[in-house]
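Dropping a structure here in structure tokens format, bear with me for questions.
Just one protein chain is left out here, and the rest sit where they should.
We call the chains A and B, going by the order they appear; numbering starts again at 1 in every chain.
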Amino acid sequence: MARWNGWDPALDRGLTQPRMSRRQFLRTAGAGAGVLGLSSVLVACGTRGTSTTKSGTGAESLGSPEWWGKQQLHHEFSFANWAYYIDTVHGAHPTLDQFTKKTGIHVDYHEDVTDNIAFFAKIRPDLQQGNYTGYDLIVSTDNDPPISQMVKLGWAIPLDQSMMTNYYKYSSSLVRSPSFDPDNKYVMAWQSGFTGMAYNTKYIDEPITSLQSLWNPKYAGKIGMMSIASELGAQGLLAIGKDPATSTQADWDQAAAKLEEQKPLVRSYYDASYLRALKNEDIWISMAWSGDIFYASTYQGYETLQFVVPDEGVMFWTDYMMIPYTARNPLDAMTYMDSVYDPHTAALIADYIGYVCPVPAAQEIIRKDLHDPAVANSPMVFPTKDTEALTHHFPDWSKSQDFVNAWNSTFVPIFEG
Amino acid sequence: MHPRKRIAPYLLGSPAGLWLTLFFLVPLVTLLSLSLQTCDPLTLACRLTWHWQEFSASIADYHAQFVRSLLYAGSATAIDIVVSFPLAYWIAFRARRKSVFLLMLLLPFFVSFVIRTLLWQFILSDQGIVLGTLKAVRLLPENFHVLATGAAVVAGIAYNYLPFTVLPLFVALDRVDRRVVEAAHDLYATRAVAFVRVILPLAIPGLFAATLLTFVPAMGDFVNAAILGGTSNTMIGNIIQTQFLVFSDYPSGSALSALLMSFMLVGVLLYSRLLRSATIQEYL
Partner (left out) sequence: MNASEASATQGRRRRRWRYYALPVFAAAVIGYLLVPIALMVVYSFNDSNANLPTVTFNWQGFTTRWYAGWDQVPGLTPAFFLSLRLALLTSVVATAMGTLLAVALVRYRFRGKRGIEQVLTLVIATPEIVLGASLLGFFITLAIPKGFLTLFIAHVMFSIAYVTITVRARLAGFDIAGFEEAAQDLGATPWVTFWKVTLPLIFPGMLAGGLLAFALSIDDFVTSSFVAGTTSTFPLWIWGAVKVGIPPQVFVLGTMIFGLGLIFVGTNIALELRKDERRRALR
């Protein structure tokens, strides 16, 4: 710096600026080192990964017949499920009340699942550390990786096959032995459903029959799609005429391009909340789950909402019930699981929610005892051979993590903004 | 000095100090370290691998959200400053019962943040009170919507963060010595001139504090974007939230949080350098 008038700026700085004395320096360094030291201890430990230890009481392993023999009923259990996925009359659930009356087991019902991946992320830390998640029975869909991941990680309690009498007697072949759990060692289906389209006849006069309507610029700003990578990608694939279960990376890229084209027309990408957007009339046409629309139009007064099986096809998925290995009331959960397959219970549930019923015998009960031919004859609840022709399945997510990652990196950027 | 007096402050301050060190400072360092770790996606076992690429990857993937957050938070802060300044000025200089009016201003914020944002979603919904009536009288086209646009998100942020702007501004203006203003008037300054050349410069540190205290939290907000915005309005806060709570991608979420944090640190540093005043705490 220049010297002017003989005054040295350096001298000026030296006289006026506070200096860090050695003491100060040591003190700050010490404090910083302390914090760093403490944290580096944590860091060195890293985060604990999965604990796949199956902790059992005594010598028997979790879920073995001996282990089940030792379990006691606690007369209560906690059940996490999707919303609108069980019979509901003015806040009460008749089938749950019937179950409680019959067995004395109280059901703590939580409608906490709005997205398979988000729900899994919520309970995962507890499962990894062997803590109780707060739930004894959970429901997760096979259209997303979590259910197969949980089974693969050993986080599900093997079911008590001896208690599955209703199941083996009444369950439909459509839901038995999923690819990630042949022989139903760990899971039992809850309900199944279709992902198709829905639209509001109040605002859309012409009949909708094709997936391409979701790309129609006439409805720009009023189109809803799902922010679920598996569902979104599958619809994209269907729209370009490919079968998701056998699709390749090249197909995925093509589908992603088609979905990108659609992006400016889409109001938003939703999880289960697409239904609310439809009800609010924020969107007029959307990807939708069959039972949601049935429920909204039949019981909630939204008669203008209509579900469509597009010409290109529908996706078929199944929700599975599973007992996490840290559950506190496994026997109570197990008892409930099998009770769901009693035809009368299954009929009541199917009649209300309008999803695909896993118990074919319930069809007659709905027709005769519940006097509801609309539901009994609906191919959305009891699929016929014709619907099966239009049905497509999701890829097998348990193939490999790389497979899942590749799918996600193709489709997640579309809705992540 | 009395030996007891020398340890007294340490005794008094240690519970709080320890709590903050253990549950604030250490987690921050853990956050930084997590951003450098690699986690197995299935088992979530993480190891420190000094994976600096996480930062560049995060910026590459999400720079749009960063820019958008800057834009939204900046606009909302600007709106808040413009609204808050006359308000704070009035309460500080003109109102007789200052605390009463401050409380009245803060009264709406007694109701939960989430509820307030939901109420705005309610008000601005496509067929709601405002838009529905306008559409019924054909002043707006049928598919016009305010929700799921950037404007709705900015409006929500501006609404929710107003107290963060008003309070520091009020404190700053309240502190202005009235005698200085009086002196200016004695020297023939008009009201306008006194304001611009006396009050405003004295209020600038408070202004800066108000800006910082509004802008930084607003940048990290995700609730407004989630409730009032659509998927093309996501902010960096939404991304951080989904990385942590949906995809369990801790390294990525941590890297993004660290980047967000650095914004704030730069702001605080600038503040203490440029204005050379004590700390922002004075304005809280």
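Quick note on the criterion: a residue touches a chain if its C-beta (ideal position, glycine included) is under 8 Å from a C-beta of that chain, and two chains touch if they have at least 3 such contacts.
Here the structure is a predicted model, which is why all the values come from computation and not from measurement.
Here the missing chain is touched by one residue of A:H110, A:K218 or A:K368, and it is A:H110. With the whole complex as reference, residues 5-6, 8-10, 12-13, 15-17, 19-21, 23-28, 30-31, 34, 83, 86-87, 89-91, 94-95, 97, 99-101, 103-105, 107-108, 110-116, 118-120, 122-123, 125, 127-129, 132, 159, 162, 182, 185-186, 188-191, 212-213, 216-217, 219-223, 227, 237, 240-241, 244-245, 250, 253-254, 257, 260-261, 264, 267-268, 279-281, 284 of chain B touch the missing chain. Mapped onto chain A, the interface with the missing chain covers residues 27-28, 31, 42-43, 45-48, 83-84, 88-91, 109-112, 114, 122-123, 125-126, 129, 131, 133-135, 271-273, 275-276, 279, 299-301.
Definition applied: only the chains that are shown with their structure count from here on.
Residue ranges of chain A in contact with chain B, taken from their complex: 35-36, 38-40, 42-44, 46-50, 115, 117-118, 121-122, 124, 128, 149, 152-153, 203, 219-222, 227, 263, 266-269, 280-282, 401, 405, 413, 415-417.
The part of chain B that touches chain A in the complex is made up of residues 21-22, 25-26, 29-30, 33, 37, 39-48, 61, 64-65, 125-127, 142-143, 145, 147-148, 230-234, 238-239, 242, 245-248, 250.
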